[in-house]
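All protein chains but one are shown at their positions in the complex.
Should a chain be cited, it is by its letter among A and B, assigned in written order, with residues numbered from 1 in that chain.
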Amino acid sequence: MLAELINPYYLQVLSFILINIILGVSIYITLSTGQLSLGHAGFMGIGAYASAILTLDYHMPLVVGIVVGAILAGIVGLCIGIPTLRLQGVYLAIATLGFGEVIRVLFINLEGLTKGAVGISSIPHIGRELVKGLQDFGFKASMIGLKNNQLISLSVFLLLLIITLLIIAFFIRQTNSRVGRAFAAIKMDERAAEAMGVNITYYKVLAFAQGAMVAGFAGALFAHVTAYISPADFSYHRAVEILIFAIFGGSEVIWGPIFGAAFLTAMPEILREVNEYRYMIYGVLLVVMMAFRPQGLIDTQMIYKLKQRRKKKGVS
Amino acid sequence: MRKFSKGLISLVAVSSLLGITACGGGGTSSEPAGGEKPAAETAASGDTVNVNVGVVSILTGSGAGYGEAITNGLKLANKEITEQGKVKLNLLIEDSAGKQEQALSSAQKLMNSDNVSAIIGPTLSTEMNVVGPEADMNGVPIIGTSTTAQGIPQIGDYVFRNSIPESMAIPASIDAAVKAYDVKKVAIIYGNDDVFTKSGFDTMKAVAEEKGLEITTIEEFQKGQADYNAQLTKIKGTNPDLILASALYNEGAVIMSQARKMGITAPFVGGNGFNSPEVIKIAGEAAEGLIVATPWFGDKQDEKVQAFVEKYTAEYGKAPDQFAAQAYDALYVLADAVERAGSDDRDAIRDALAETKGFKGILGEMSFDEEGDIVMDPTVLTIKDGKFQLFQ
Partner (left out) sequence: MILEQLINGITLGSIYAIVALGYTLVFGVLDILNMAHGEIFMFGAFMGVLVTNTLKLPLIVAFLVAIGVTAILGFLLETLALRPLRGKKGVSHLAPLISTIGVSIFLENLAHHFFGAGNHPFRTSFSEMSFQIGTVTVYAVQIVIFVIAVLLMVGLSFWLSKTKAGKALRACAESLEAASILGVNTKKMITTTVIIASVMGGIAGVLVGMAFNSVSPQMGLSMGLKGLAIIILGGMGNVKGAMAGGLILGLAETLVVVFGESGYRDAIAFALIIIILLVRPQGLFGKASEARR
């Protein structure tokens, strides 16, 4: 029955999809003011390392570690966001790229804190900690006909699902608020937005810091799902991968990066043969998308049409 | 974000509880699918035990070369084991692409969808750091055949390895080199952004200090670097008797080539990752004087070894390397354990594995210590006249 459906393998893949969706959302936020960041792998790494070190060396609870990791990434985002404000477009992209690499080199060289290239292992696992907590309440996996590892994978998945949904809900609300409209105005035309009284400094830094914070949050979750992190996990390639989620799916509406992340994470699992050519496909994808559909697969028009169709159906 | 964290745990705990109990209550409470339901046992004919063995290896991407050698070694061993007929192992091979996430997904698939009784792999230590704890928690014995970094067998009771760790290989080779060349001063160069080379460097430094050798300088390099002249010029200036280089063979060979060109004649001691015939291919004459300790020596005058080399070469068209040899031996060790356990029960196989003592394979005589780490004597080799030879 249900127990048979709960296969940790599928849950594992779904969990990684959810983490990547959060990463996709993080780059979407930054992009929604027209800023391109190639430093999201760095923010992700800050969140991951902060949370891993706090929970492992200072025995903080997981929740504290993850939240502090996210906030720290947000603060670093703020510190990077303010001075880089005067940089635009390509220059900002390059500055963030440099930032990401510097962060990675710091992870490698600050051995006392990060254990260098060897990486941090046996980080507390969200699922295992959660199930341990449940057991303390006298709840056991067998009580609902599940095995321990099924319950662990299930709890990780459900937790991530709830978190992801909350994040998506929050940013959908934000998009439809004053803040979201300010973001959109800045993306359209910065000068015009400024002329209309939008405080572009405030909103651009806000978007940048929010993106950094969400990326750091995803990084912290990543650390506690794989239970092992090393500097190589947060390289330039990761930053490009995150960017591809948004470019492929679309960066106009939040559903774009969500779809992009889900599709591109699931693809190599479904089509194992694709794996061999995965990065070549990514490369071609970027070129083709830019040439034919720079706004991504899912754009505002598509969402609008979908809504129209639904409305029509509702009427008839 | 604060909003999300508040009461998050309780929320999830409650919701997952509700969700599951609601469905679970209505259904049967029979044994779940992810269990040790002995599907294989019923299929077993007579006395031979039929066991599913999962393999996680790199089949695609940059590390595919390692994965190919490993799976070839395993397939060859399995062919022979099947012919001998004492046990029957079904190999189920999954790709990890060298990435932790995918290694974990693959291992989950093997453990839960395919119900394997044991896992061989994954290839990289970074992958093992992620997969090991999961396998240990699920009670699935897992044997690393190429994971040499520190702390791998210490992950848990179910985690084993038959690849010799750097902490065993490096002291052996440094010992031999110090004796042969009367070494007093050493220089160290290592890649500081790679798990293996960093881990090897830690061992090198510890061993050098322990032996009271003077370390003249410690130099670092990073992946993808092409120019080592600056570091080597500095090393040359300190005039060491011996250079300890913790590098993968790719970078290591280039380092040796640039060092020899510069006029550095001191011998090199390398770690596990430096030990490859590719070094000779890339560096040519400059590779002379490299000293490595290895569990595997293909030219060993041993019946078993030569038979393996011959069969492997006939089957796959190239000579086996240490990855193939270690994988080959690992499957034999596992088969031996399964035979002694006499069932496909994961715990029984683990206990039998832990008791492995003095197993004679192509690598030599090996045992597992109480942590699941391998115990054996590595062979020290050096490159001389364009090939690896025993170091005297």
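Heads up, the rule we're going with is that a contact is a pair of C-beta atoms (placed from the backbone, for glycine too) under 8 Å apart; a residue touches a chain by one contact, two chains touch by 3 or more.
On a predicted model such as this, the values are computed, not experimentally measured, just so you know.
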Where the missing chain makes contact, among the chains that are shown: A, B
Options A:L56, A:I75, A:A95 or A:A266, residue touching the unrepresented chain: A:A95
From B:T147, B:Q258, B:T294 or B:Q322, residue that would touch the chain that is not displayed: B:Q258
Which residue of B:E209, B:D227, B:E355 or B:D369 touches the chain not shown here: B:D227
Interface residues of subunit B (partner: the chain not displayed): 62-63, 65, 192, 217, 219-231, 233-234, 237, 250-251, 253-254, 257-258, 261-263, 278, 281-284
Where the missing chain touches subunit A, by residue: 34, 36, 83-84, 86-91, 93-95, 97-99, 101-102, 105-106, 108-109, 236, 240, 243, 247, 277, 279-280, 282-287, 290-292, 294
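Convention: only the chains that are shown with their structure count from here on.
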Touch list for subunit A against partner subunit B, complex: 1-4, 6-9, 11-13, 16, 63, 66-67, 70-71, 74, 105, 108-109, 116-119, 121-122, 125, 128, 130, 133-134, 139, 143-150, 152-155, 158-159, 162-163, 166-167, 170, 213, 217, 226-228, 230-233, 268-269, 272, 275-276, 278
Subunit A-facing residues of subunit B, complex: 1-5, 8-9, 11-13, 15-17, 19-21, 23-24, 26-30, 32-35, 59-61, 95, 97, 100-102, 104-105, 108-109, 111-113, 126, 129-130, 133-134, 137-138, 149-151, 155, 191-195, 197-199, 202
